[in-house]
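One protein chain omitted, others in place.
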Amino acid sequence: MSAPQWNNKVVKWVDDRLPVISMLHHSAYEYPTPKNLSYMWNFGSLAGFVLVTMILTGIFLVMNYTPHTDMAFESVERIMRDVNYGWLIRYIHMNGASMFFIVVFIHIFRGLYYGSYKAPREMLWWIGILILLAMMATAFMGYVLPWGQMSFWGATVITNLFSAFPIIGDPLVTWLWGGFSVDNPTLNRFFSLHYLMPFVILGLVVLHVWALHTVRSNNPTGVEIKTPADAIPFHPYYTIKDLYGIGVFLIFFSVFVFFAPDFLGHPDNYIPANPLVTPPHIVPEWYFLPFYAILRSIDFTIFGIPAKLLGVLAMFASIVILFVIPWLDTSKVRSSKFRPVYKWFFWLFVIDTFILGYCGAKAPDDYFLGIPGLKVIVMGQLSTLYYFAHFLVVMPLVGKMERTKPLPASISESVMKEGANA
Amino acid sequence: MSQTVHSSGEHQPDENRRDFLTLATTAVGAVGVGCALLPFVDSMNPSKDVLALASVEVNLANIPVGQAIKVMWRGKPVFIRHRTEREINEAEDVALNELVDPQTDDARVEKKEWLVVVGVCTHLGCIPMGTATGETRGDYDGWYCPCHGSHYDTSGRIRRGPAPLNLVVPEYEFLTDTSVRIG
Partner (left out) sequence: MRKFALTAIAAAFAVTAFTGGAAKAAGDAPVPEAQDWSWQGLFGTYDRAQLQRGFQVYKNICAGCHSLRFIAFRNLEGIGFNEDQIKAIAAEYDIEDGPNDDGDMFTRPGLASDYFPSPFPNEKAAAAANGGAIPPDLSLMNKARVGGPDYVFGLLTGYEEEAPEGFDLADGKYYNHYFPGHQISMAPPLYDEAVEYTDGTPMTLEQHARDVTAFLNWTAQPELEARKALGMKVILFLLVLTAMLYAVKRKIWRDVEH
């Protein structure tokens, strides 16, 4: 893996002074990648692609957007109606947010399934969680910008979460708003930060990739690369595979952008913000629903801590807990492929998050799936309980007690075995 | 994978096919990226609401002979001067070889009594003086640009100073005797 010799004089001249070309060659060309990666490993590069798409469309939207309460809604409609291809750029951006979360959620679940958070990939995993947090903040602030009813009331409800903290709560919320309610100063600062955050995410992505290239990719067996025969260079094998993945993804994306652009949105956001009227059902965008369900499911007091504060803490904890799972998972085996018991719990966890999402979309007093007697709030509480139990109880215990299947000696061996079976 | 076994005999043509395939795919992909960028570029062109305001109609009935008005058109001032007999004669009597940017007065007006020009100095884009009553009109009775001293005549032609060209005549048409549409 010595630095390559460049034949082109210009390339060499540049590279001798600033080795960017060597660096790119090192990390995007010869980077040794496990040869057995499945399509589940496409979602990382896909997320990077969506990030670039979001930044690009965002920059062009800003050219026509006005961050003022009197004009924000109008300027978005002007983009939709008068700006050339404005509707296309806006629908890409709007649906792109949902796509970003779909891709990243799958990416995270993949990491959970194959134990990609385990040593030595803890830093890689942490940076990933930071990216998720930054994405959530960005998406939330972006949703406020069109200044529709859901924008306004979403901003009101979510910023009010911070009022749950004792003593500092109220001044903190006033500070966040820049006033005594969500208003023009709030819109202005959200716009400023919404423009800043994607570049913070971009920086985190660089760190994420750096960490990845330091510890190398995990793979479906969870067995590290041992010999050169286990790996192949990133280019052309994974560049083409990633490009193919992007093609498939773009088809999926296009169906939404061109044929169902408002499917994932909420109709209320086509009503201009009105501080005097709250919509009957305030629901966040779908990607926040599981977290919203956790927030709402805490309707009781423990040790004198009010429900409101507990709910907020639980919601934050649901993400913060991801930071410590490298140590909560006691198993010696990474990949769930070789963990017959944990595998079931993994899928149970996936289903659990879906149930949480469903509960988040419903009113607390609705009946879960229309089942008489089973209130959404109760189901949400049970799911919240499992959400935390999965990490705090299942992960440590199953890891200790489970009898794992024998691991292949190497990636190469696993590939040969599969070939023989096929 | 099923096709891991290949006889060495068919390897050569296959290599060529792969090259062609890769090349074709690269070409199609490049076309796709190009097409995807077009909407972004086009979004920076004037939008439909901007284009809808790209022409203005001006009522001329209230401009007495000898006076001029400024109207906004596409974000720039347009000077409309109701010229006197003397000003028309001045504009028509100039020999073409005296002009920096030779143009007859005839070529610059639709109706002799009305001069319509974009009020932006062709030097560096300042607004020349001489439209409002009492402002200096420069040495040639037209306009005078205070930024770098360009003098324009009663046909809006550059006569002295650093400006290279005559004041631009916008596209316009008379809808009636007293109303004109610019743009």
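In order of appearance the chains are A and B, and numbering begins at 1 in each one.
We adopt the following convention: contacts are C-beta pairs under 8 Å (C-beta built on N, C-alpha and C of every residue); 3 or more make two chains touch, one makes a residue touch a chain.
All values reported here derive from a predicted model rather than from experimental measurement.
Q: Just to confirm, in the complete assembly, which displayed chains does the hidden chain contact?
A: A, B
Q: Would you mind spotting which of A:Ala307, A:Ala361 or A:Leu374 touches the chain that isn't drawn?
A: Spelled out, the listed residue whose C-beta touches the missing chain is A:Ala361.
Q: Looking at A:Val350, A:Leu374 or A:Leu392, which residue reaches the missing chain?
A: Checking the options A:Val350, A:Leu374 or A:Leu392, the one contacting the hidden chain is A:Val350.
Q: Taking the full complex into account, find the residue in A:Trp13, A:Tyr39 or A:Trp344 that is in contact with the omitted chain.
A: Touching the chain that is not displayed is residue A:Tyr39.
Q: Which residue from A:Glu77, A:Asp183 or A:Glu224 sits in contact with the chain not drawn here?
A: Touching the chain that is not displayed is residue A:Glu77.
Q: Suppose we count only contacts with the excluded chain; which residues of subunit A make the list?
A: 35-40, 74, 77, 80-81, 87-88, 91, 98, 102, 106, 109-110, 113, 220, 232, 236-237, 240-241, 243-244, 247-248, 250-251, 254-255, 257-259, 261-264, 266-268, 270-271, 280-281, 283, 286, 289, 350, 354, 357-358, 360-363, 412, 415-416, 419
Q: For subunit B, which residues touch the unseen chain?
A: On the side of subunit B, residues 1, 3-4, 6, 17-18, 21-22, 24-25, 28-29, 32, 35, 48-49, 52-53, 57 touch the unshown chain.
Simple rule for what comes next: only the chains that are shown with their structure count from here on.
Q: Suppose each chain is reduced to the average of its Cα coordinates; what separation in Å results between subunit A and subunit B?
A: Distance between chain centres: 48 Å.
Q: Quick check: in the complex, which residue numbers of subunit B touch subunit A?
A: Those residues of subunit B that touch subunit A are 1-2, 4, 29, 39-40, 42-45, 47-50.
Q: Which residues of subunit A touch subunit B in their complex?
A: 56, 60, 63-64, 78, 81-86, 88-89, 243, 419, 422
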